[in-house]
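Only one protein chain is missing; all other protein chains are in place.
Up next, chain A:
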């Protein structure tokens, strides 16, 4: 397998997430990502895949593709659940104290903060989230 590219298919289930993280760690090592870039890639991907696993009724498959090109990592996450743009979720209140703080929307906050670009489209009955991350 090309160490600088990853393609992983999984059922949209929480139990399938550890294997996804294992594959992402393998990819990050093979592609020579920095520890910080590896963490960002794993977080962004897990949050989006977990979102599908927990909320997308009727989804049957999640596909993750990642590849390194120079100083960038290209990420594509596809699922066949109902149309949903994760980037449309509201920002969390980062200033709330421990009593009122909730963790809703935090996954998408990570996606926004840890990617250089992120783009959503609905195509051929699938949700497609593409993102560009730093490799270094």
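Here is the rule we use: a residue touches a chain if its C-beta (ideal position, glycine included) is under 8 Å from a C-beta of that chain, and two chains touch if they have at least 3 such contacts; residues count from 1.
Methods note: contacts and distances are computed from a predicted model.
Only one of "Anti-sigma factor antagonist", "Chemotaxis protein CheA", "Sarcosine oxidase subunit alpha" or "NADH-quinone oxidoreductase" fits the UniProt record of the hidden chain, and that name is "Anti-sigma factor antagonist". Touch with the chain that is not drawn comes from one residue among A:43, A:76 or A:132, which is A:43. Set against the missing chain, the residues A:4, A:61, A:106 or A:132 yield one that touches it, A:106. Within chain A, the residues in touch with the undisplayed chain are 14-15, 17-18, 21, 35-36, 38-39, 42-43, 46-47, 50, 53, 92, 94-99, 101, 103, 106-107, 109-110, 113-114.
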